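Here the complex is missing a single protein chain, while all its other protein chains stay put.
As written, the chains take the letters A, B, C, D and E, and residue 1 is the first residue of each chain.
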Amino acid sequence: MTLAVTIAIMVAGGVYLMLQRGMVRIVLGLLLVGHAVNLLIMSAGGVFRRDQPLLGINPPDWAADPLPQAFVLTAIVIAFSIVIYMLTLAASGSDDDTEDVS
Amino acid sequence: MTYLLWVLRTLRFPFYFGFEVVKTTFVVLYDALTRGSSSTPAFVEVPTRCRTDFETTMLANMISLTPGTVTVAVGEDSPVTLWVHSLYVDDRASFRADIHTMEDHLLAVTRPRAGVPSRPTTAESTERGER
Amino acid sequence: MLLLTSILVLAVTVLSIPLVERVLGRNTGWFAAAVLAALTALIAAQAPQVLGSGEALTYSVPWMPQIGVEFHLRMDALGWMFTLLVTGVGALIMAYSTRYFPPGRRLGFYLLMTLFAFAMTGLVLADDVVLLYVFWELTTITSFYLIGLSGPGASRPAIRTFLITALGGLALLGAVVLLVVRTGTTQLSTILADQSWTQDTSFTALVAFLVVGAVFTKSAQFPFHYWLPDAMAASTPVSAYLHAAAMVKAGIYLAMRFTPAFGEVLVWNTALIAFGLITAVVGAVFALQQHDLKRLAAYSTVSQLGFLIAVIGIGTPEALVAAAAHTVAHALFKSALFMVVGLVDHEAGTRDLRDLGGLARRMPVTAGIATLASLSMAGIPPLLGFVSKEYLFAGLLGAPGGPWAGVLAGAVAVGAAAFTFAYSFRFVHSAFFGEPRGKRRAEQEDVHEAPVAFWGPASLSALGGLVLGLAVPVLDPLVNGVSQDTTGTAAEAHLLLWHGFNPELAMSALAIGLGALLVWRTASGDSYAGRALLPVDGPSVFERIHSALISTGRRVGDLTRTDTVAFHLGTPVVVVLVLATAVLWLGIDIPAPAGQTSRPLDWLLVGLMGVAVLGAVLTRSRLAALALIGVAGFTTALWLFFLGAFDVALTQLLVEVLTVVVAVLVLRRLPRRFHPVTRKRSALTAVIAIAAGSVAGVAAFALTGRRELSSAASYFLDNAPEDTGGTNVVNTILVDYRAFDTLGELVVLGVAGLIIIAVLRSTDLLPVHQARKPSVPVTNPVFEAVPNTVLMRTVAKYLLPILVVWSLYLLVRGHNEPGGGFIGGLVGGSAFALTYLAASSDAAARIRLAYPTIIGSGVLVALGTGLLGFLEGSFLLPLHAEIPLPGGEYFHFTTALIFDVGVYLVVVGVLLAALNELGLESGDGTDRAAPPPSPPGTSGGGNADETAPSSEGSGATAAGVDTTTTGGAR
Amino acid sequence: MNPALLPLFVGVPLAVAGLMAVFTPPMRARSTLMMVPSGLGLAASSFLLWQTRDGQIFAHNVGLWPDGISIPFVADTFTALMLWTTSLLVLVTSAFAAAVHDDRSPFFPSLVLVLYAGVSGALLTGDIFNLFVFIEVMLLPSYGLLAMMGAFGRLRAGRIYVTVNLLTSTIFLAGVALVYGTAGTVHMGELAGAASESPMVAVGMGVVILALSIKAAVVPVHGWLARTYPRASPAVTALFSGLHTKVAIYAIYRLYALVFDGDSTYLWIGVVAFSATMLIGVLGAVGEDTTRSILVFHMISQIGYILFGVALFTEIGLMAGIFYLVHHMIVKASLFLSTGAIEHTYGTGALNELGGIAQRQPLLGLIFMGAALSLAGLPPFSGFVAKLSLVIGAVDAQQWTAAVIMIVVSIITLMSMLKIWGGVFWGKDPARETEHEDAGATSDPDGSTTVTTTRVRPMVLVPGLILTATTLCIGLGAQVLLALSTEAAQGLLDTSGYIEAVLG
Amino acid sequence: MQPIDIGIVAIVLGMAVAAYRILIGPSSADRGAGADVVFYGFVGLIALLGFRLGTDLVVDIVLVCALVGFLSALSVARLISGGKR
Partner (left out) sequence: MTPLEIASLACMIAGSLVFLAGAFGLLRLRDFYARLSGVTIAGGLAPALVFLGLFLDYPTLENAWKIALALLIQLATAAIGGNAMARAGYLAGTGTSSATLFDDLEKVGREPSTEGSENDPGEDGKA
């Protein structure tokens, strides 16, 4: 529930920003939506188990599903790669506006 | 003997500075969390006795870490001049004196042999102290 | 075998044309004519079998068995007749072409003409509907090119012709598909013999309708007739062959071919008779109107094709006999007439009847040919045209639907025939007899007869009409065979020049009489020619539809013709919302949650996220938005901590920090505030956003957390230490179980570094934005870079080694505790970021490392580790070794660690690339020139969006130079 | 073939890409080196195609972890066919890029190779999260290729392209999350039939397929494609057109077959969306005025055709769709290469600024028109067989409206192809006109000669020629590709072989 | 609820307050200062979580945070001064 509400807030905010003008705002919106989806992946593992899946420290009994964590790690890096590239695009050309030139 | 004193000074130093921080923290918090403000802010030029980058950095950081004061600029000369913004400045001279006290504690640690040199008192700075 | 031979010979001829043409040039026609003549002889020799015994020749070989298509060929009487027309007339035209064109290369023409002959032969021999369609379209395509060969002026007519005939072709395709699906076979003869589908009236009507569409467009029936005159832009040999004798007959052939199926289908009869007669009349009337000999011939063809279609529509054996006879007659006289047009055009330099006249004296042979052919066309005995027209009349009188129908059809036909007589007269008389007229009168003095090689083929064609007229019974087996093939009954017709007084004869006489009257009343058509009879003409109607379609298309394109990114992002979001609404509307049963998914402290994060997101949405300051999104990112990291994902949280944290570092490098080149948007748009966006958020929330709530731990998760938690030697299960997944994901991820990251470099080398960075320039004079001590950065440099000096050591520590321990290549790399990269940030000048900040090399090496290291896995049987399989340590313990070494080193290198390389490419201002490494102190009013009060063009240009140049000294790609 | 070698389809191009980023070889070697992996890939995929032609399926658990834990790499006929086509396109397009010197741009060879590796991985993987990763591996180089090479407006195009694709990838990832949340696995073998059994999984998988549809530019989410592709460099457009949307289509085929079991409940959605795609795409095309923008809209239209095959989900429908897919990849790339050659040589793709090229270079005209006619579905080219079988499939499934749309669309397709033909290959040659003006105005002989001797260099023509020849061969010898497509279609209809191969 | 949750609530509240400062500004420097505070709160919160979740793994994380958090502060400062070093 809490995670779902968080995801809802993030997606709403992200979509709002994404549909605005200017590359930076769009990038920030996409970033936010990306975070939200990462949380969704975590949620997919079932967040009623919340112990760290570190078997040197914890027994596996209540360890969280490690697979979504690996997915999220990969997704974070991929999103980061694209975000820094998008920021590069925002800073090149004539300006960062994303609307038609009237 | 000098060495032992230095060790003691060094050991005392964190407590001195910790106390300074705690004290000023409460002063500033009182100001911030009560109605109105008693602050008399100013940007003050503070000549120092720091010779090495380490000393300069330590002094500037101590000033910055103390709530109510922050180092804004660092001058080029050696010994360096600092420009400090402070919330509570009565006049230049007294503020500089406060900073120099802090500097004394610092140099006492960073200069185990030479000890703390005397404070710079130039005609100009005295003059400036008069508002 | 003969069928295959014919097809193969033609195919080989086509393929050999490029070689032959290289040698023979325009005389390639002789070669082609020889081949076609030989084929004609070969096929004619089959008459005894095909016509005599009535047994069709067949050949078949599988082609596309998956959809039942076979390469079936079949030659019955109908096929025999059309094959002969194609090859015979083809031979004549090819020969004619050798002299029609001036000396020189004619590769395109001969290639296409032989290709056409090939296609047309295939069309009339195909016994597979798909194959038929293939050849049908092939004739269309060759026709298109042949018209287009005539130069720029022919391009629109060629395109119009192509489109209209292709439209019909698609109707044929529709019919083909319907038949194939219905009958389960593609063999034409089987389909036509199959009685099952013809019982279904509506299906039959649909197929008939589609076939009619194909027939009408190909054979230029009203209202598609206009393409034929339009196509006269083609050279005369092309017109003679395609637009008189062969291609237009494809429609006739198709109509005759399908008569067994549709002969009794009302829609078929009605459409063919009605439109055929209309076409006959319209064509004839328009023909008389023409000044251009070629257009006259073209309209005449339209008219004659109308006659043929109408009589095929009757569907009786007698009618089909007439159709067969007239097909032959028309091919002969019309090809002759077209060749005559070419002769006249060639010799007299014009085809305009207003500029011709009296040519008979200069070109007696041509005049003779023209006369002979025209007489046949006008239906004057003893030519073949007379006989065939008599049979046409007889056939039409038998129109189904009661006696009045026959009378009506007959009457209309007589009317059309009268016009036929008139334009035939006009053709011969206005061109060859009387006095020379018009502008070119003087030049006509120099006109002389064409060489024999030029007029020879035409004369053969014209004489054919005479010979066959006189010896018309020769055609009996043919026409009866055709009748047998198309109606199932042999008509047992005996073609005769004279078969007594009968209605047809009277109709012929009437037609000739009326025609003569018409000639007299219109001064052989002159007084009548050139007048507009209809308010519209075909080509302009076509063009109007064409441009209407184009403007519709433009409007369709306009729907998405915008660079507004929000539009392109909004569309998918809205689609998702629509589909989500549909799913919510339908509803899905969901099981109960598998555990307590919420904890009280979580609400703190919900609240913090709410504040951050709301702030980010509301603010118009770029910095605030970035910072607040950063807060949201940190809150996400906190969430990850709450969920027990320490590695992920740490990664998220580091990425967040580095994103900020990179983002500010970009942000300082942009205005302080975001672009303004209208309130209305904000409201709409807010609605979409809230809907999207709700959908996402509902999906997260309903579709997650409702099952027990997955089997994969249990496996990992139970087996990771034994399988991999690591206890940090997440890390073992990353570098062992799913190393392929990680390999992909690191490639993605590396490529991001490369494309940042590549894009910036092809594009200029924006300069630092005016609004962000310091507003303090250079003389102020705050401005001095070197003394003021001493603090950070000093701290950085102590921090750097810690960062490096710590990053390596994180790298190595990752397999068992939070860390790993990525986290280590990010911390290591931070060291470079610190170096960059703390430096007192760009020159000092520049990191002189070849970061593309670092990135590439990282990828190679990771890949190399992956390839090592092949030693034990699989890509990316980690190898393990126990390395003895001095203390008697063992260090568990795995190649996964080397893999992680690759990850580390890529991360570091990319961060270096971003910092150097985005962060540095100018190539010389010195500080930017101090900006002039700007008055407070302008520094902040100006339009945030405005950037003076001059400063932009200079800044861009400065930034562009940067590429010369950074990176190691060179 | 040893299935353990399948990951080399990814590994070899990546290795060469990495090497070329580390050591920058001299120009000439660069061009050659760039083509080595796709050449090897072509050979390997031909072999794979040969081996899988009878329905044999190769699968390998990468890293040798147990079934369901490991990421499987799987190759059946469909995969092999796609790999073959992909390799061919990458090879040919690389040759074109080398001929027009695109490969001299920074990192171009590396980026193309990574793109190739990404596509190969996406085709081979049997794990939907890994599919996500490989789609990203494919996209990242594309982001750069689009924005760094091309004409005016490429940066704007680059922005649209990267943002839309990121959004789409995010939606894809959300779908993966929901699938994992509901089904508890991302392994395609374990997911088999899951969506037809559980509506919850169907929703998650629906999100994945929706994201793939956006990537495939299905109407109404096609606008981004029409705005971005025409602005890249011709070689890049050709490469993208052949690969990107096609990977999405491939994945839709695979996932719908595997996870939905071709559930006919959702058939109507596809029928509506894909019919609209056919129609909107072709109408958009006919309204455009430059070669590439016309071709790009056609791409959208053709995507409707291809996806119709999976919407039908009959053997003939799938077979036709797969045939269409392969045909389309080849033909579209050919068209982009021939018009790209013109654009490269003459500096414009605007119909009203070109003309008379057929007369000057008949071979170029032939290359274009062969592909154009193929695109319009005319015999004897592959497009005819593709369209015929698809129409038969539609009629067979009683999808009358769609069948009619398919036929109507092909005439409009022809119309717009003729628009290019009439504008670029026939008609007045503006260069010649300029020549005359020059001759009249100035006495500078060099100026006019330069104009008239402008010709597309032979090396630039060869790539397009190869592809047009391929479409002709596929049309004439259709039974070969039809047989392979049928085999592929059967693999989609009966997924037990696939499941057995990945789960043992 | 546990006693430590008071601290967690306090820090989150403080972060929210700082976020509000980021939003209202008014100057870029104010926003930057707000961002700094949020980050410090984040570090503190992780330390508190170590107490709450009963793991000293957070010590390493805190160390990393202290090391890198400063980068964002320096970056933002660099932005505020328009890239001026």
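In the analysis below, contacts are C-beta pairs under 8 Å (C-beta built on N, C-alpha and C of every residue); 3 or more make two chains touch, one makes a residue touch a chain.
Only a predicted model underlies this, so the values are computations on that prediction, with no experimental measurement involved.
Student: Decide which residue listed in C:267, C:782, C:808 or C:867 touches the omitted chain of the complex.
Tutor: With C:267, C:782, C:808 or C:867 as choices, the missing chain is touched by C:782.
Student: In the full complex, which of C:354, C:499, C:620 or C:813 touches the chain missing from this view?
Tutor: C:620
Student: List the subunit E residues touching the unshown chain?
Tutor: Touching the missing chain: residues 3-4, 6-8, 10-11, 13-15, 17-18, 20-21, 25-30, 32-34, 36-37, 40-41, 43-44, 47-48, 50-51, 56, 58-60, 62-63, 66-67, 69-70, 73-74, 76-82, 84.
Student: Using the document's contact rule, name the residues of subunit B that touch the chain not shown here.
Tutor: On the subunit B side, contact with the omitted chain comes from 18, 21-22, 25, 28-29, 31-33, 37, 39-45, 60-62, 64-73, 83, 85, 87, 89, 92, 128, 131.
Student: Since one chain isn't shown, list which residues of subunit C touch it in the complete complex.
Tutor: Touch with the absent chain occurs at residues 620-621, 672-673, 676, 771-772, 774-783, 788, 791-792, 795, 798-799, 802, 933, 936-937, 939-944.
Keep this in mind: only the chains that are shown with their structure count from here on.
Student: Count how many hops through touching chains it takes, at the least, to reach subunit E starting from subunit C.
Tutor: So the least number of steps between the two chains is 1.
Student: For subunit D and subunit E, let me know how many angstrom lie between their CA-based centres, rounded off.
Tutor: It comes to 47 Å between the two C-alpha centres.
Student: At what distance in angstrom does the C-alpha mean of subunit D lie from that of subunit B?
Tutor: Centre-to-centre distance between subunit B and subunit D: 69 Å.
Student: Quick one: report the Å distance separating subunit A from subunit B, using the average Cα coordinate of each chain.
Tutor: 45
Student: In subunit B, which residues are in touch with two or more of the other chains?
Tutor: Touching at least two other chains: none.
Student: Among the residues of subunit C, which are close enough to touch at least two other chains?
Tutor: 562-563, 565, 569, 573, 605, 642, 646, 658, 665, 667, 696, 699, 704-705, 707, 710, 712-713, 716, 738, 741, 744-745, 748, 751-752, 755, 759, 763, 817-818
Student: Line, ring, star, complete or other: which one describes how these chains touch?
Tutor: Per interface graph, the chains form some other shape.
Student: For this entry, which pairs of chains touch?
Tutor: The list of touching pairs comes to A-C, A-D, A-E, B-C, C-D, C-E.
Student: Which of the residues in subunit C end up touching subunit E in this complex?
Tutor: Result: residues 600-601, 604-605, 607-608, 611-612, 615, 618-619, 621, 623-624, 627-628, 630-631, 634, 637-638, 641-642, 646, 649-650, 653-654, 657-658, 660-661, 664-665, 667-668, 672, 768-769, 772-774, 783, 785, 789, 792, 799, 802-803, 806, 810, 817-818, 823, 826-827, 830, 833-834, 837-842, 845, 921, 927-928 of subunit C touch subunit E.
Student: Write out the stretch or stretches of subunit C touching subunit A in their complex.
Tutor: Subunit C reaches subunit A through residues 562-566, 569-570, 573, 593-599, 602-603, 605-606, 609-610, 613-614, 616-617, 622, 625-626, 629, 632-633, 636, 639-640, 642-648, 651-652, 655, 658-659, 662-663, 665-667, 669-671, 674-677, 685-686, 688-690, 692-701, 704-705, 707-710, 712-713, 716-718, 720-721, 727-730, 733-734, 738, 741-742, 744-746, 748-749, 751-752, 755-756, 759-760, 763-766, 816-818, 822, 910, 914, 917-918, 945, 947, 952.
Student: Flag every residue of subunit A that touches subunit D in the complex, lowest number first.
Tutor: 18, 23, 26-27, 30, 33-34, 37, 40-41, 43-46, 67-68, 71, 74-75, 78-79, 81-82, 85-86, 89-90, 92-93, 98
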